[in-house]
Each structure stands twice: as structure tokens, then as C-alpha cells.
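Got a structure for you, questions after.
In this view, the complex is presented without one of its protein chains, the others remaining in place.
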Amino acid sequence: MGSIQGVLSWLGTTLRLMSYNKAGFIGFLMTSAILLVCLLGPLWIPLDTTTKLDKIYQPPSAEHWMGTDHQGRDIFSQIVHGGKDVIYVAAVAALLSTLIAVTFGTVSAFAGGVTDSLIMGVTDVILTIPQFPLLAVLAAFVKLDNLTLLGLFLGVLSWPALLRAVRSQALSLKERDFVEAARALDLGTGHIVFRELVPNMMTYIVISFTLALTAAVYTQVGLVLLGLVPVSSSNWGVMISLAWTQGAIFFRDAMWRIMMPILAIALFQLSVITMTRSLELAFNPRLRTMA
Amino acid sequence: MAPILEVRNLTRQFGKGRETVTAVDAISFAIEPGETVCLVGESGCGKSTTGRMVAGLLEATAGEVLFEGRNIRQLDRKAYQRYRQTVQIIHQDPYSSLNPTQTIRQILTAPLLRHRKVKNSAAAEARVLELLEIVDLTPASDVIAKYPHQLSGGQRQRVAVARALTVDPKFIVADEAVSMVDVSIRVSILTMLARLKREFDVTFLFITHDLALAKYFAWEGRITVMYLGRIVEDGPTQRLITDPRHPYTQALLSAVPEADPALAQHKRQIELRGAEIPSLLALPPGCSFHPRCPYMLPGQCDRTVPALEPVEVGGRVACPVRKQDAVSLLV
Partner (left out) sequence: MVQSTVGRPANDRHPDKPPLSLQNVHVSYATRRGKVQAVRNVSVDLHAGESLALIGESGSGKSTLGLAIVRLLPETARIEPGVITYRRNDREVDVLKLSRSEMRAFRWSDCAMVFQAALNAFNPVLKVWAQALDTAQAHGWHDKPAIRRRLVELLEFVQLDPKRVIDAYPHELSGGMRQRVLLALALLLNPQVLILDEPTTALDIITQRTIIKLLRQLKQEEHFTMIFISHDLAIAAELADRVATMYAGRIVELGTSDDIFYRPRHPYTLGLIRAVPTVTGGFEQLFSIPGSPPDLVKLPGGCKFHPRCTFATERCQQEEPELEQVGAEHSAACWNWREVQAELQRNPLHRGALNVLDGIGSEVEGS
């Protein structure tokens, strides 16, 4: 009973704090709407797979909100069905890279000495390798037809910048007197990292997560677009890729087919980035505890 | 009585190579159980560095810290843990010394449970309430669920004291513990610390830049004055305040603004030869105070580092030139 109440009041506080920033809150609402449409939409809107030769490359209309493609199929239904995979892969990637970055970044800052040098050494090496070409090359060797695998793959390579940022945050927090007091009280490294440091970095971690999410969307779409990952399902990246390879950019009529997935991606990214403004408020420990 | 804490030739350097700074330079002193000692000096004199070394939060570059007669570096793991808990520190800034994401209950419960000072969380709750009463945060049940930002600076500082008390310390380093608290309530915090000293046999090392507070808090105790990493003078508070012998102590006492117009008018003005404190990166040779000292003897003060020697009026003075001469601070 207490825990449910706790969760509800936590949610309430979060929403109230988020609403303090208008733009951020709109971003939050849009992100939620996109997620809802992409996750629940497919249950209501069937994917249009029938070829209708009389309806090729139609502009948006009441019947086809986003127009039709080269086989006269409804683009809107493809957009609705094509978001889930993109977002899933990005979320897996962002989760993994945030987890790696936060854990090792904090440990690196707190342990110092050899541990710090080692972690930072590895980080710097990975940071200096250009990400996208490496991914492209690796994609040639690893068969990435599993979505989770693709997400993990993206995540495992995208943490270094975040780790450096988390480490510098932790370094400055480490100098705060309450951390020194915890050391004087001999409360142990686990307590210091997870009770003293991490809660004070929540804003930072959450925002980093959303940024990692947007980055993973772009990388993923890029890989798909270049045809480096064989993803069979219809997703926004595949839609662009197909439109591209079938020469959609050369016909004015085909504009809707290539623009709609691009717009969907742009709208999603914009919503998430704008939402971070509100997340900054919602996870600020000062504001949070004032509630 | 054997000293509870003794430091011998304690030294701490920061940085490497040419950038090396000696923040604390071979200082030695001892504190008896139950004694109140104030470490006084201006910024950069090494008083906080000394405090952190004593509290085991910073390792000494050279020299030793003896706690209850034993060198803390030679303690086995268990004894070292006991020492770490026996010595606690209270920081200057009550806004940074409490974690903003934790309630007072969480802040005080963690050390109690970790060190098995209580059997279970119900006992922890009772103990937390008791500790809050001890530091005069009443009613304790009102305070326990609050977050630090819901308390005033003075109340937070009391929480910091209560937190130190969770592990039953015998020695507390209070590093500028009241300088960020509003003047009207400073005294009540000092009074509380003095009460803890009596009731729980806690020995205090009180670090401050404020000589007036040092005088008040350690009226029956001792004051140690540091300048650029070295002790220049120490002695019983009442002697040191009324009859300072080191020219730096005299300069400091004469410079302190007085919260009393008549005293402010009658204070002796000691003119120094230089107003600026030398940089720790380029310490003057010999006595570090010689470039500013009005009594500087060329050939002596700028060559040899003066030894800290006992004076018959009580305490020690690191100035062979002036240690016999009393100077009145009021004219």
C-alpha cells in the first residue's frame, strides 16, 4: 500500500516539476504521444500491404494522411508500425551505454589511481576511433539481424563521451563535504557511490540517457540507410532506405514517401531533446525535495 | 596524562616538482584528553590541511599522527577502523556537508546501521530522535523527516554534529564549524559543543580564522597560531590573547576588527612592512614572516628558520628575537 502511494506521489511530483518548463512539458507530452502511437497504434491500425496501382504516390489526403508509396500503400500505417523497432533499438543502446558510463565513470572518479588511469585509458582509445566507420566495418562481420543485438552493439560503442562527463561530475561531487563526511564515518564505497554520488547525478544521468537515445536513433537509421544492417521489418530507417534505393528523390511525386519517415524521426528527436529541459527540473534534487 | 592526540613533524605537500607547495611544514603538538585547542590562522596557513590529516582524511607526506599513543599508520585494519570512527570532523559549510537528496533520518541512520550501533531499524529511529534532542533540534519528530534545505544554516550544522555523534567519537575536528552560521546563533552552537565535551568526554580541535571565537570557545584551553604552514606560537588562550609574543600573533590580534567602538578606537595599530601574504609557491627563506615583520633582524631572520621554543609565560614561540618582549594591544 505504502509503495503504491509512494510511486504515485513520486509521479505527481515529477509531473508538477516538469510542468514548470512549458517547452519541456510540451516535449514531454509529444514524446509520450509518439510512444503511445508507436507502441499501441499497431493494434488499431493495420499495416497496409496491398498493392493499389491506381493510388501510387498520392499526396496527403483525408484518406491517406501521409500519402501513399510506390505501390499505392498507405504511408501513415507504415510510420505507425515503423517506430517501435527504431525506439526499441535506441532504448537498448541508450540503456547499455548509460549503465556502462555511470558505473565506470563513478568508480573511476571515486577510486582514482590505477583504476582511474585504466578506465580512462580504455575510454580514450575507444573515443578516438571514429564510431560510424567502425560500426560499418563491424556490421560486415557480425550478422545483426536481431534487434536486441543491434541495440547492444550500438550501446557498447557509444558510452565513452558520456563516461568522461559522468566522471568529471563525480569528481566534483566527490569534493563536496558530505562525501568527505561519509568517508570519515567509514560508510563504505558502495554507500558513497550509490547513496551519496549517484542520487546527486540523477539529472545528469537522465539527460545523458535521452541524448544517448537520440544519438542511437541517428546511428541506427544511418546504418540501415547504408544497408549495413539487414533489418527486414518495416521501420523508419528501412523506409528511407527503400525510398532512396528506389530513386524516390528524383520524382517530385515521391517526395512524401521519403519525407514522412524523415519527419517522423525529426519530430521524435525534437520531442525528446525538448523534454530534457523538463527532466532537468524534475530530477534536480533540490527542487525535488522541496516538494 | 597521556595525550589523546599527538602530531610529530607532520608535513603535507601538494603538487609535484617545481610546483610543490608545502601546506604544512613539520608541525608538532599534543592534545590532552578533555582539552580544547583552537588552531588559528589566515587562509593558506595549513590549519584545515592539518585538521584533515588528524581526522585521517588526508595522508601526511611526512611525520606522524599518534592517536592514544599509537601511530595511526601502524594500526591493523580493525584498530584503524576504530580510530577512523573515534575521530570525526564537522565541516564549515552546512549547505554542502549534508546530502541534499537524503532526509535527516536517512543521513543519521546510515552510520548507525553500518557500524551496528543499534540492533534494528526501530532502535535506529529511537537513537536518531535521541541524537536530535542532544543537539537541541526539538521537537525531534518534526525534524527527522525533513530534507536539509528545509532547515536553517544553524539547524543544519546541528544535524552535522548529530551525524558525527552517531559513531560515539572521542575526538572532533571542528573546521570553521560556525563561521557560516548567522551571528545570532553561533554562540548557541558553541555552547552545545562545549556541553558535548563535558557530557560525552569529547576532545575538540577547533579550527578557525576568527580569533574572537577562538578566545570565547577555548577560554580555558589553548590556542595554536599557524602562519604559512608552520606554528608560530601556542599557549594558554588567556596568555596568548593578552600577552602575545610572536610579531605575527601581535599583528593578527591588533588587526582583528572589534565589535565595540571603544575597543576599536583604542586598539594599537601595528604597521607591517608588507601587506601581502607571500605565496606558498615562493616562501621566503628563514622565518616566513620576516618580509612583513617590523622587528626583522637582517642576517638572522631571513636566514634561519626559528625554532618553536617554550616561553616562561606559557606555551611556545617561534621568534628568538621577540619572545621575551610583551606588547600592549590597547593604547
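As written, the chains take the letters A and B, and residue 1 is the first residue of each chain.
FYI, a contact is a pair of C-beta atoms (placed from the backbone, for glycine too) under 8 Å apart; a residue touches a chain by one contact, two chains touch by 3 or more.
Worth saying up front: this structure is predicted, and the values here are computed from it rather than measured.
Taking the complete complex into account, the chain left out of view touches B.
If you put the hidden chain back, the residue from B:Leu211, B:Val232 or B:Leu280 that touches it is B:Leu211.
Within the whole complex, the absent chain has one touching residue among B:Thr36, B:Ser97, B:Gln155 or B:Ser288, and that is B:Gln155. When the whole complex is considered, the residue among B:Leu253, B:Leu280, B:Cys293 or B:Leu308 that touches the unshown chain is B:Leu253. Considering B:Arg186, B:His246, B:His290 or B:Lys323, the position touching the chain not shown turns out to be B:Arg186 (whole complex).
By the touch definition given at the top, subunit B reaches the unshown chain through residues 42-43, 152-155, 182-189, 191, 209, 211-213, 215-216, 219, 241-242, 251-264, 266-267, 269, 272, 275-277, 329-330.
We take it that only the chains that are shown with their structure count from here on.
Remark: subunit A residues 176-178, 180-188, 191, 195-196, 199-200, 202, 285-286, 288-290 touch subunit B in the complex. Remark: subunit B residues 55-57, 81, 84-85, 87-89, 91-93, 96-102, 110-111, 114-115, 147, 149-150, 160, 163-164, 166-167 touch subunit A in the complex.
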